[in-house]
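Apart from one protein chain that is not included, each protein chain of the complex appears where it belongs.
Each chain gets a letter, A, B and C, in the order it is written, and its residues are counted from 1.
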Amino acid sequence: MRFSLYEKVLLAVFLGLFGLFALTAPNFLSETNLKSMMVQMPELGLISLGMMVVILTSGIDLSITYISSLSGIAVAWGLVQGWPVPLAIAAGACTALLCGLFNGFFIARIGVSPIVLTLGSMLLFEGLALRVTKGGSISGFPESYYVIGGSSVGPIPLPMLFFIAAAIVTSVLLNRTVWGRSAYMLGSNPTAALYSGIPVRRVLIYVYLFSALMALIAAVIMTSRYNSGKVDYGSSYLLLSVAAVVLGGTSVRGGSGTVKGTVIGVCIFQILSSALNLYGLSPHIVNVMMGGILIVVLVANYLSEHIKHALHDIGRVLTGKASASS
Amino acid sequence: MFGIETADEGEIRLHGRKINPRSTTEAVRLGLAYVPESRQTQGLVLTQSITRNLSLSVLNRLTNKLRLIVRKKERQLAESFISKLDIRPALADMQAGQLSGGNQQKVVIGKWLASSPKVLIIDEPTNGIDIGAKTEIHKLLRQLAESGMAIIMISSELPEILSACDRILVMRRGRMVGEFVNDGVTQVDIMNKALLGAPVSSLPEGGASA
Amino acid sequence: MTFALFLAACGSNNSAGGGQDNPAETAGSANTSSSGGDSAAGDKLTIAVVPKLVGIPYFNASEAGAVKAGEELGVNVIYTGPTQADAAQQVKVIEDLISKQVDAIAVAPNDAAALTPVLKKAKDAGILVMDWDTHADRSVVELSVNQIDNQMFGEHIIDRLVEHMGDSGEYAIVTGGLSASNLNTWIDFGQSYAKEKYPNLKLVTERIPSDEKQQVAYQKTLEILKAYPDLKGIAAYSTVAPLGAAQAVQEKGLQNTVAVVGTALPTDSGPFLEDGSLDVAVLWDPAKLGYLTVYLAKELLEGRAVTDGMDVPNVGKITVASDGITVVMGPPSDFTKDNYKDFDF
């Protein structure tokens, strides 16, 4: 578990905030609050994992939350038809993968730029979800479905286990498989990757399928916890997931980013939103502080890198070593 | 030839077998390799380490049964090519972008030697490289040729072509306009063909077969 | 690094002071009329009132009523909710309220089914659970405070519309968000009522969304007026849609040919009521509803029953249905050109 300098800084910020909130926010360390934080975090966490994989290929997936709501509605529809739970989830999976394929096809094969394409597919998926449910919600699930979102194994809620498992799998896929390494390399320089024989199109299509899969898992958790499927579930996670991924150190220009960093980023936003609610702050101030911490960490990161370079140069001058050619 | 663009017409034969690579992945599988003209944008991923650049073309061969990349194998591969090609500084984890021009080109060549290709296409092998590194690369290409690898060098530096190549083909506006066996050929002969030569009706039967 | 140290520094010096005036508490913030909600320390009851979302006129008005009740009845009132009408966010707010161990939670659910699990959790934690403004699942709430009876309200709007456009001809419906469950309930009740009572009233197209934005309602109404030239009436639901619709009718000078009826606050709809572009604004006093919700929560927490015909100070007589749970504040009030000035919300 090696942590880069940036991840250490982020961990310090997380622990600092956790300590502060533990001392000052009422009932922050209470069992119910810790449990509810662990129940709330997975949805944002899973969507952030999917978003991170897309961003590290220097793309972005604006449609991820509506893939989540559309596939959630497919699961809900399946359940209401009386299908067994696994079959309903399979229906959701097909929907999610179809959406992922749709994004992947236009971005990888046709070459449309991701932010523009997913802007269009976001509207398309939201429209389809609205068309199917006419804005209403699909409910009336069997009791057993609630187990996925509601139950827990010992102190850890089940959704949290899903999230931890997904984080581990994503980390292994990214760092140890050919697909993962190709995603990083084509994120930094797609031409060089293509010229090295990397099947760039296939890798990219898998990236958008992966992001759709994460959206599906989040959808299953949400429909189970909320006992219904509706178009606007999770719609508020879009910008928050991009912020968490970037806070976690993933560069929007592609080529870098770790699961560890993203998970810490998600944790920071989670404890921040929970604690600020416990303080009883107005939800608008919560938004201001969330935006604030993102900017402050970015500036701090810039300053620390700036200082690091400065120290580096001063060090070089003092030791009289001629700096390398570059 | 390398599958970046699909061929419109004409025929490519490797070991007598007709091939028409439709993607770079297929070309690499067929044993082709391509050191592109611009190291910085096409050849290397500058922000990634030397190791990750060297292993880029052969990732599939570095995986274990579970199809997971074995870090030790990758490190060994990188270290072997760093020493074999004398890439300096010999720091496997240094970013490729921080190397000098000559060493960067060695990394790109190393990347392709790792895939033990049958045919190495190399475009402007030594442009923008210091004279020391230039001779090293020519020596390296000469060794590879002698070891049986077919090398197609594309260059506009006539002295380089005359010193390195056995056969010289001259092209003008997409047509072959001249062919020489490199014993006693002068730059003037090549330039004449290049400027005035009429398209050669057909190549001798041997063609580009290696 | 700097950020964390700064926060830790300012956090530590204050915790010595017993955590009453924690740093992040903003003075005089409208929605928490007291400092920290940990009921263990203070003896006052803590009642949380959760709207569907904060930031639209209707729920701002109900906030004023709830906070006023808190001051007058001597209870801590926490009025907080998500910034978007998103059930997921609302569940999160309620979960945090449970951790704060409030005494009562009154919620206007964005979606009844979605809130059931978390409300059950609140009930198991011994918190009094009530719904207000919109129905939650019957199994989890001990009291349901409604401003009006949904069916009666849906029918009431159609009656007002027919009063101004006659009982035949084409009309359209402009709503807030397509996924707003209480708006859909009123529209559906209104539709089934209109089918029997006014058979030759013709709805020209499906309900048109305005995403709670006046400019969208304005733009859509302009389009409907042109798409259906002999339209005679518009029923607009949500406190935003009627203003946009009325503005369109006003600018086209169609006050006398197209009747507009909708749920809007008197202060906002004043200018449109004045020149007849908005014929009737039908609503209730959200401040009274906020006040009533807090008042009834306090009654239940202190063990007193809620009875039919009970007279609640500055709200009036309320009716309680036979199931002992559904409370109705009273008939909706119609705001027209003549009486909208008497209201201040």
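Note that a contact is a pair of C-beta atoms (placed from the backbone, for glycine too) under 8 Å apart; a residue touches a chain by one contact, two chains touch by 3 or more.
The rule we apply is simple: contacts and distances are computed from a predicted model.
Between the listed names "Nitrogen regulatory protein P-II", "ATP-binding cassette domain-containing protein", "ABC transmembrane type-1 domain-containing protein" or "Sugar ABC transporter permease", the UniProt record for the complex's undisplayed chain reads "Sugar ABC transporter permease". Every shown chain touched by the omitted chain in the complete complex is listed here: A, B, C.
Across the entire complex, the residue among A:Ala12, A:Leu34, A:Val112 or A:Val172 in touch with the chain not shown is A:Val112.
Residue in contact with the omitted chain (choice from C:Met130, C:Val162, C:Leu243 or C:Ala259): C:Leu243. The chain omitted from view is touched by exactly one of C:Ala104, C:Leu119, C:Ala194 or C:Ile208, namely C:Ile208. Within the complete assembly, A:Met122 is the residue of A:Met122, A:Ile138, A:Leu174 or A:Val200 that touches the hidden chain. Think of the hidden chain as still there; on chain B it touches residues 5, 172-175, 177, 199. Touch with the hidden chain on the side of chain A covers residues 60, 62, 106, 110-113, 115-117, 119-128, 130-131, 134-135, 239, 242-243, 246, 251-253, 282, 284-292, 294-295, 298-299, 302. Annotation for chain C: contacts to the undisplayed chain at residues 30, 54-57, 59-60, 63, 83-84, 178, 204-209, 211-215, 218-220, 222-224, 226-227, 229, 240, 243, 247, 267-268, 271.
As a working rule, only the chains that are shown with their structure count from here on.
Among the other chains, the CA centroid farthest from that of chain A is the one of B. Nearest to the global CA centroid, when each chain is reduced to the mean of its CA atoms, is chain A. The busiest chain interface, judged by C-beta pairs in contact, is A-C. Here the CA centre of chain B is 71 Å from the CA centre of chain C.
With centres set at the average Cα position, the gap from chain A to chain C is 33 Å. For chain B, the set of residues that touch two or more other chains is empty. Chain C has no residue in contact with two or more other chains. Taken in their complex, chain A has these residues touching chain C: 9, 12-13, 15-17, 19-20, 23-28, 30, 32-33, 36, 39-40, 43, 130, 133-137, 139-140, 146, 149-150, 222, 225-228, 230-237, 273-274, 276-285, 287, 293, 296-297, 300, 304.
Partner chain A is touched in their complex by these residues of chain C: 1-5, 7-8, 11-12, 14-15, 19, 22-26, 29-32, 36-38, 54-55, 78, 80-89, 91-93, 95-101, 111, 113-117, 125, 177-181, 184, 206, 209. Taken together, the chain B residues at the contact with chain A in this complex read 2, 4, 23-25, 27-29, 34, 36, 41-48, 52, 56-57, 59-60, 63, 67-69, 97-98, 100, 111, 115.
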